[in-house]
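Okay, handing you the structure first.
Omission of a single protein chain aside, the complex is shown with its protein chains in their original locations.
Note that the chains are named A and B in the order they appear, and that numbering of residues resets to 1 at the start of each chain.
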Amino acid sequence: MTAALRLERISKTFPVGKPLIGAPRALVRAVRPVTLEVETGETLGVVGESGCGKSTLARMLVGLEPPSTGAIEIEGQQFDNADPAAFGRMIQYVFQDPISSLNPRKTVRQIIETPLRRLYGMNRADRAARISEIFDSVNLREEFLDRYPHEFSGGQAQRIGIARALAAAPRILVLDEPVSALDVSVQAQVLNLLARLKAEFGLTYLFISHDLAVVEAVSDRVAVMYFGAVVEIGSAKRIFNAPRHPYTRLLADSAPVVGRPLRAPEGKDTELPDPLNPPTGCAFAARCPRASDLCRRVEPELKPMEEDQLAACHHPLDP
Amino acid sequence: MGGYILKRLVSAIPVLLGITVIVFLIMSLIPGDPATAILGSYATPENVEKLNRDLGLDKPLVQRYFIWLGNMLQGDFGRSFSLNRPVLDEILERFNATLILAGTSFVLCAFMGILAGVISAARQYGLADKAITFTVLIGISVPSFFLGMMMILLFAVNLRWLPVSGMYAIYGGGDLPDLIRHLIMPALALSVVATGVIARLSRSAMLEVLRQDFIRTARAKGVQERRVIWAHALRAAMVSIIPVLGIQAGFVLSGSVYIEIVFQWPGIGRMLVDAILKRDILLVQGGVVFVAACYVFFNIMVDVAQSLLDPRIKT
Partner (left out) sequence: MIAFLKLLARNRMAAAGGIVLSFVVALAVVTPLLPLQPPDVTNTANRFLPPFSEGHLLGTDHLGRDLLSRLMWGTRLSLAVGAAAAIIAAVIGSAIGIVAGYFGGRTDNIIMRIVDMLMAFPYILLALAIVAALGPGLMNALIAVAAVNIPFFARNIRGVTVGLAGREFIDAAKLAGMGHGRILAQELLPNVVPVIVIAMSTTIGWMILETAGLSFLGLGSQPPQADLGSMLGEARSALITNPHTSVVPGLMIFVIVMSINLFGDGVRDALDPRLRSGALTRPRPATIVDRDNVPDGPGDGVLDIRALETQFHVGPRVYRAVNEVSLAVQPGECLGVIGESGSGKSVTALSVMGLVASPPGVITGGAVFHDGHDLIGAPYRDLRRLRGDKVAYIFQDPLATLHPLYRVGDQLAEAILVHHRVGKAEARARAVALLKSVRIPNAERRIDAYPHELSGGMRQRVGIAMALANDPEVIIADEPTTALDVTVQAQILALLDDLRRERGLSILFITHDFGVVAQLCDRVAVMYAGRIVEEGPTAEVLAAPAHPYTKRLIACVPELGQGRRELAAIPGLPPAVDRLPAGCHFAPRCDKAREICGQEPLPLARSGARAVRCRFPEEDIASQEDTA
């Protein structure tokens, strides 16, 4: 069976301070080479703090940003032209801010129709039928179709965003912080809806979030990103309970949990490395209690720790 | 800081070159040739051709541009045929008068505009705000040349408080009080529109800032309201006011053309209009380039002021 999504060392480098002609003043590596495989029907969670490159990775996957290096393969097909329209039929994107992802001057019907018209060239009757089908599956009433986005609450707007993504009949959905703008009582509604849709349409999810508990609750496997690179990847069951990378452990210890006493998991003044002046070796070394000279010299590669858990660490934690 | 000023100066070079190119291109659009304009329509073809050669007009466009540019860089702006004197001499003499007028107006409008805007915002929807807003609206709606004419009628002709026009009295004038008496009306007439624009912008910039979280922080600290307005809010609002001051300086400079005509002020604007009507192209070219260059340097100073105010601008 082919993987739904395969990433082969894709990376992204942004130029900084580009003059009118000539080379930019500096390059910032937003995503370091990432190699990943997502099985059909799987949910891969991606966690990391702000600026870790998870959103840039997502934007490359749907063709909104051309990768600087590497290749993207969706169900065996190569996608290397960064043309969102070509990606659109295979992979779709659900945005973080549900209101800002809907054009305020278009009705919901116009918004959801667009992929049907542009990607599939459906006629009016087919479109109407398909829209009512999709609306039904995301639990929205059809009377909403002729309203404008500002009339909806965050949760409803996010369902509309999901409906638009589903309208393109993609195989994979990239969910970029789909619930972080929502309140917890509404967040659960949307997460459960996503789970049902996945089963109903046989979708594959890439679920990006900064909220470890949410990612753990919805994912089969989880990838942890730090400073543009995947530092650990493993099953959702194990990765936070038995992390091998010290950063994963730090994340898990930092999450506020009912019943756990309050303590700072790291004593030091922690700062992310400067992207304009990245450290050699492991990016986490400066914050890591286990860092050695080796860590500061050589950047660790992702290595298998046990059967399905990989970590990029010279001195991994004991399981 | 010095590095930043140097950087801005260097970056002004292409802008200045661009200005000369634009002016030169526009001027080369002129139909017919200047020689005919100079010699009149009864000139013999031989004379026209000779003059064209003397002026270098028989050469290709690009070559003519570089000759003109090269001469300008050496301080030779050519000779005005209508005034029969070097263009640069005339410009420098006239620019001095314009600088006095426009400079005074600019200081006036910046000061009054910001003051009115801040008061207006601090008293939003109060009496002071309504009065200022309405006055400002009148100010930006009245043509400055009409306002100048009405001022002459009122203050010079009817009330006889101030001289009708000119820069100095013809007999016995020439000292500073005389200049100031002549300057009051034109400077005020010239500053009205810009004052209005700056006041409106300052008001909206202040209102925007007063909604910001850091204003709430200042109040939560117990900072006195007067200080919140005049220190915290105004300082942040200046970030959007200063660029507008730069733009408005251009408008003041522009408006001085009308005011110089209305008040017979011997400035560069009046010179330019006369030169256009007489088709004295070298004088127009030289004057436009000179004033535009001065404005570019003024804007560099504005940028420097902005970078002093706002540490987020990389110096």
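One rule holds for everything that comes next: a residue touches a chain if its C-beta (ideal position, glycine included) is under 8 Å from a C-beta of that chain, and two chains touch if they have at least 3 such contacts.
Just so you know, these numbers come straight off a predicted model, no measurement behind them.
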Contact with the hidden chain (one of A:Ser11, A:Thr56 or A:Ser219): A:Ser219
Among A:Thr2, A:Asn81, A:Ser100 or A:Ser292, the residue in touch with the chain that has been omitted: A:Ser100
Option touching the unshown chain, where B:Leu9, B:Ile67, B:Met150 or B:Ile180 are the choices: B:Met150
Of A:Val16, A:Ala71, A:Val257 or A:Leu276, the residue in touch with the unshown chain: A:Val257
Chain B residues touching the omitted chain (full complex): 15, 18-19, 22-23, 26-31, 121-122, 124-125, 137-138, 140-143, 145-146, 149-150, 152-153, 157, 164, 204, 206-208, 210-225, 227-228, 232, 235-236, 239, 247, 249-251, 253-255, 257-258, 261-262, 269, 272-273, 275-277, 279, 281, 284, 288, 291-292, 295-296, 299, 309-312
Residues from chain A at the interface with the omitted partner, ascending: 20, 49-50, 59, 62-64, 84-85, 87-88, 92-93, 95-97, 100-106, 111, 114-115, 117-119, 153, 155, 161, 164-165, 168, 183-189, 191-192, 195, 210-214, 216-220, 236-237, 240-241, 250-266, 269-272
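Just so it is clear, only the chains that are shown with their structure count from here on.
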Interchain centroid distance [CA atoms averaged], chain A/chain B, Å: 53
